[in-house]
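A single protein chain has been omitted from the complex, and every remaining protein chain is retained in its original position.
== chain A ==
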Amino acid sequence: MSNRATNLLVPIVSVVLGLIVGAIIMLVSGYSPIEGYAALWNGIFGDLYTIGETLRQITPYLLAGLAVAFAFRSGLFNIGVEGQLIVGWFAAAYVGVAVELPKIIHLPLAILAAAVAGALWGFVPGLLKAKFRVHEVIVTIMMNYIALHVTNALIRTVSEGGDRTERIFASASLRSEFLENLTEFSRLHLGLLLALIMVAVMWFILEKTTLGFELKAVGFNQHASEYAGMNVNKNIIMAMVISGAFAGLAGAMEALGTFEYVSSKGGFTGIGFDGIAVALLGMNTPLGVVFGATLFGSLKYGALNMPNAAGIPIEIVEIVIAVIIFFVASGYIIRLLLLRAAGKKKEAK
């Protein structure tokens, strides 16, 4: 079996194993896995409305996955997507309620605000990594909590003591009547297009620009890149800034599309952490992220149907996602087993 084929098989095997583990857990705790997965299926593809909502759920997953994948390609682990998403969410919603402008200015401005906020939140760990060699994982985790508490405080200030902002002006909204009519009035919005454009943007940056070449080189080997005359520090900061901007845009999807406001949060949204799963499953490539986001976004939205239709807690899907991450992360052992299986076949022949 070729190396490429095994690389592709690892995510597939992981997903299958994850679903099997999910089935076993359902079986052990006294539910029917068939009913459970049927409910999941219907929750994803049941009718036009659920399909619209599923696509809506996939949108932020695409961007969160891109954010994690982009940083990964430069050898950085951005666990801070969650925090960058939250500040992006707040920034977009704030621009959405603070001013009323013509749509052609207002909407891009709100989106830009989210990207800038996310980029700023990514800049801090990037700078610390570049200047002080501080590991980005810990800094981004800390930045997540800072983002959570700071935005909650800002929301309280903006709403004068309340726990959510006003609804954004229609001129900043991503809603589209066309998409809503198409999907029986789901909350599907134009953000999906933006997210897909960003997939192309990431591909373009990585494959067609000098910046992308340098970022990947730094990801492969910092010392070699330095020796080749690249500015490693600048590239580390750029990678985190761009990654943060993607994450901020994921927040804009929630602020301008799905919810049209921002409310204070008791805990994280989880989208940022699921973004790690998306990127890993997609092997950190733009196209892979599309597949990863589609799978996890669908699972996540479809799970909402499970308690009603089969009486199974929605958390079963989170368990499945966690198990999939485990298997993808343990790719070494799966690869080993696949190679052994392939070797045996050869012997049999």
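Methods note: a residue touches a chain if its C-beta (ideal position, glycine included) is under 8 Å from a C-beta of that chain, and two chains touch if they have at least 3 such contacts; residues count from 1.
The criterion applied here is as follows: contacts and distances are computed from a predicted model.
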| item | value |
| --- | --- |
| Protein that the absent chain corresponds to, by UniProt name, given "Ferritin-like domain-containing protein", "Nucleoside ABC transporter membrane protein", "Rieske (2Fe-2S) protein" or "Nickel-binding periplasmic protein" | "Nucleoside ABC transporter membrane protein" |
| Candidate in contact with the missing chain, chosen from A:A64, A:V139 or A:M240 | A:V139 |
| Absent-chain contact - pick from A:P102, A:G229 or A:G267 | A:G267 |
| Candidate in contact with the missing chain, chosen from A:L55, A:V158, A:V262 or A:I276 | A:I276 |
| Touch residues of chain A, complete complex, unshown partner | 25, 29-30, 77, 79, 124, 128, 131-132, 134-135, 137-139, 141-143, 145-146, 149-150, 152-153, 266-267, 273, 276-277, 280, 313, 315-316, 318-319, 321-323, 325-326, 328-333 |
